[in-house]
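Report on the structure given below.
All protein chains but one are shown in place.
Showing subunit A:
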Amino acid sequence: MKTFTKYLLGIGVLVVLTGCADVSADEEDTLTWITNTADSPDSPDEDTNHYVNENIEMIENKYGLSMQHDIHTNNIDEAMARLQEQATTGRAPDMALIDGFTFDRFVDDLQPLDELFEEYEMDINDFLPFAQDVMVGDDGHIYGIYFNTNIRNIFYDETIIPEPPETWDEAMTISEELVDQGYEGLAMPLGIDEGTAVTSLWPMFWGQGGELVNENGERTFGKGDNYQYMLNVFEAIDQGVEQGLIPQRMATLGKENDLNAEVAAGQTPMFFGGSFQTGTVEDILGPEFENWEVAPLPTLEDSESTSTIGGWVWGIFTEDEEKQHAAFEFLKNTFVGKEGMGQYTSMRGLQPVRESVYESEEFDQGPFGDEYLEILEEEGRDRPASLEYSSISLQLQTAISEVVSGRKSPEQALDDAWEIATFGEEETE
């Protein structure tokens, strides 16, 4: 037994030592990063794939590093939760693509980038104001580089709808006319996914002055005026479905991109979506796309027009200075420098977040660039960075889906969502 134990111990020590040696070697020679499939060297789009790989090769040759990437899961909430868990336990990759509205949660673990901004002549003031708010931490240091953004808007076929609706009532009137003409009514995501929250719920809720959380990040969507604002949104949508002006099957579509199939079917001349769908809708409709226009989302009575902003921010976790330089240079060349952002956002049909890029030669703003920029600047609003946000969003997505499918009344669905989201908080209040 003693000999057996000795062998066992020996093997254990060898395994540990070999592992350590490998880890140290990896740490020195490899720049690890995590991104989305679409923004990675594995992108299914050939041009993007080629562009990203070319830039990787350049950095690898210059710094003698191997760039090793990982891909976020499709479920962004899950991906951000995993990344945050890695960051808090010191296992985060050297750099990462972070969903804009969650960025604030990572600031404690990210490296300040002020010196690198200076060294690589990047001007923080060139970034749009909303992007600067995200990039700069409470201590005044820069912690991230906003990469691209998107907004929510209404897409409509001008040959069928000459004037886009400005209010919800107008949208319902147009929808009624469409249904009478044999088209589908207003299409909007109302299933269980983030698209429902950011496209169909938040803009109308925020437009009335509603707040999902307070300044401490605590839930407020079911309290006082906020309860009434959210109920107004639920009731408006419920009435639309009851009257057949919003198809009930919207309860099964949770992502903006789920509506692409509706457009492809040719029966949907008006829908709520995201600016990132423009390229896909253009591909689907072909020459007919020329008849399509975009406009701000309609508002409820006495409300302001609001649009949820989405977008991604790059952050650097590594403390190694050489790797920080390699990472920053790669990001600048590929995604966030004036030229890089111009080329990349044009190629992918995304909205840049640097003012100079909109005027640069590299940037091709596509069919609705001006409209999107106007919506972004005048109505854009980001989701709260609160840790409670994911839970709030999920509960309200489920609640509106319950309402649309007829399982619950708006009041009951909203009350249940509030009860679930705030369980156990009564005692502490």
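We take it that contacts are C-beta pairs under 8 Å (C-beta built on N, C-alpha and C of every residue); 3 or more make two chains touch, one makes a residue touch a chain; residues count from 1.
FYI, contacts and distances are computed from a predicted model.
Note on the omitted subunit: UniProt lists it as "Multiple sugar transport system permease protein", one of the names in "ABC transporter domain-containing protein", "Cardiolipin synthase N-terminal domain-containing protein", "Cell division protein FtsX" or "Multiple sugar transport system permease protein". Of the candidate positions A:Gly144, A:Gly185, A:Gly207 or A:Gly254, contact with the unshown chain belongs to A:Gly254. Interface note: of A:Met58, A:Val179 or A:Leu387, the residue touching the hidden chain in the full complex is A:Leu387. In the complete complex, the hidden chain is touched by one of A:Glu60, A:Asp77 or A:Asp169, namely A:Asp77. Touch with the hidden chain on the side of subunit A covers residues 1, 75, 77-78, 81-82, 84-85, 88-89, 105, 191-193, 247-252, 254, 261-262, 264-265, 267, 387, 390-391, 394, 398-399, 401-408, 413, 416, 419-420, 423-424.
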